[in-house]
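Below is one structure, written out as structure tokens; comments come after it.
Below is a slice of the complex: some chains, not all, each in place.
In order of appearance the chains are A, B and C, and numbering begins at 1 in each one.
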Amino acid sequence: PVRVGQKVPNFEMETYDPSTGKFGKVVLEDLLKERKWVILFFYPADYTFVCPTELADLAEKYDELKEMGCEVISVSTDTKFVHLAWHRDEPLLKNVKYPMGADPTGQVSRLFGVYDENTGLALRGTFIINPEGVLVGSEVNFYNVGRNADELVRKMKANVYLMSHPEEACPAKWEPGKKT
Amino acid sequence: PVRVGQKVPNFEMETYDPSTGKFGKVVLEDLLKERKWVILFFYPADYTFVCPTELADLAEKYDELKEMGCEVISVSTDTKFVHLAWHRDEPLLKNVKYPMGADPTGQVSRLFGVYDENTGLALRGTFIINPEGVLVGSEVNFYNVGRNADELVRKMKANVYLMSHPEEACPAKWEPGKKT
Amino acid sequence: PVRVGQKVPNFEMETYDPSTGKFGKVVLEDLLKERKWVILFFYPADYTFVCPTELADLAEKYDELKEMGCEVISVSTDTKFVHLAWHRDEPLLKNVKYPMGADPTGQVSRLFGVYDENTGLALRGTFIINPEGVLVGSEVNFYNVGRNADELVRKMKANVYLMSHPEEACPAKWEPGKKT
């Protein structure tokens, strides 16, 4: 698996895109050509319980993250057909606008070290890739501990700030506007 | 490297313990025998700039984490002699009470996948090991993005809660007292 | 992959069982201990188009096949959560009573040679295992050609007849009552 500080090899996934209601495809290289930051948000499975609250929580930050230059993609090992169905059925996902990636072969999940060979599902892992294609942050929680989207936004801000101020460092709990 | 969901192999490190002012040793197996949760808090190097703010920030939560049954150990590849000197010299570390682990061979850093072979230093990685010895959480930030000790406390609480309520799940941003 | 004429190695899968509305598990060895014939009915994915007609068609024969001593299990690489949701959403599946097997790791699909490594989905394959655990029939259609449940019933009858009349043979198009 790729580790923090390394270049991420290219990958692609089929997606269901709730903003258009269509099936599509996401390719890392294409996003990097647009100088995007990429956030991958893995979760175990559609039609389960913790997952929609995490996805809904993330949905609320989507606009803010987009403005920072991020593309957000949620990923599970379900198919795009199931993503479509779940998004239609589950009220909590109403505000989800980011593309939902389908990784039924588990190749992308294996690339980031979150594929569980026993269950065929992905662990709850969040990964930040910078516009150079380097993995700059990872967070993995074992099964049922949910993630905090506020903290993700905080880290993205620090990363973006450091990208344009490479000679500085962001201390603990740093928030933009604070002195580094 | 060990991955989230796997058993962590035993390891040991020499430490400088600021609470007693003595050199000591930390052994994973011993901590697990006491049914401790173990938090490893890796950082690149003593006598650098982001690091003391992270360590100070963590120091403020140490009592709260101890009450939850955690032992916290900070780790860099510096020697215990250097930890003693730095703690003595650096005013920001005044309140640090947790043992400071010394990993000059890099063996513990390699075990958790945060050893940088080019520099001989550790990446900023935080790892939570539960009392069964299983790695249940990981977070790694590339170089200069500092970590948030509040978020660490939140995750620890969720983990502790789930340990005694295994049939539940902690949704995103969950805080104790909230309904799961 | 196991071939016709060979012993099938044991396997197990999680299931959604529409007759009880509960999640369960199917284990080959357990079925063989009850001297069951086992029919595995693989299809590519839930929430797609040919598949529900095949499953509905098979549902009409389920009672007849059970009387012959068969257990029927449909299998895709979707999770049991998705099977539950699809069965609930899709009117064509109303009469499906047989357990729906979940193979998200693809292990059972690989065992029968129908796992497509490019898509992570299973080909349309039907497999008949006799009460000795020997694979006695296979049929695989490339993607969108649907299967014929009547023909499956015909072959099961011939197999069952031959089991108790081992010295005979069932000629082409044989139907019970006909002279062999």
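Throughout what follows, contacts are C-beta pairs under 8 Å (C-beta built on N, C-alpha and C of every residue); 3 or more make two chains touch, one makes a residue touch a chain.
Because the structure is predicted, anything quoted here is derived from the model rather than measured.
*Asks:* List the number of copies present in the full complex, noting that all chains share one sequence and 3 are shown.
*Replies:* Full complex: 10 copies of the single sequence.
One rule holds for everything that comes next: only the chains that are shown with their structure count from here on.
*Asks:* Between the chains shown, work out who touches whom and classify the graph as line, ring, star, complete or other.
*Replies:* Topology of the interface graph: linear, an open chain of contacts.
*Asks:* Shared numbers divided by all numbers used: is that above or below half for chain A and chain C, i.e. same or different?
*Replies:* Looking at both copies, the contact residues mostly coincide.
*Asks:* Using mean CA coordinates as chain centres, what's the chain B-chain C distance in Å?
*Replies:* Chain centroid spacing, chain B to chain C, equals 51 Å.
*Asks:* Could you state the distance in Å from the CA-based centre of chain A to that of chain B?
*Replies:* Inter-chain centre distance comes to 25 Å.
*Asks:* Once you find the CA centre of chain A and the CA centre of chain C, what distance in Å lies between them?
*Replies:* 37
*Asks:* On chain B, where are the residues touching two or more other chains?
*Replies:* Nothing qualifies.
*Asks:* Name, in rising order, each residue of chain A that touches chain B in their complex.
*Replies:* Answer in residue numbers: 3-5, 49-50, 53-54, 56-58, 113-114, 116, 123, 125, 134-151, 154-155, 158-159, 162, 168-174.
*Asks:* Provide the residue numbers of chain A that touch chain C in the complex, in ascending order.
*Replies:* It is residues 45-48, 77-79, 81-82, 84-86, 89, 103-106, 117-121 of chain A that touch chain C.
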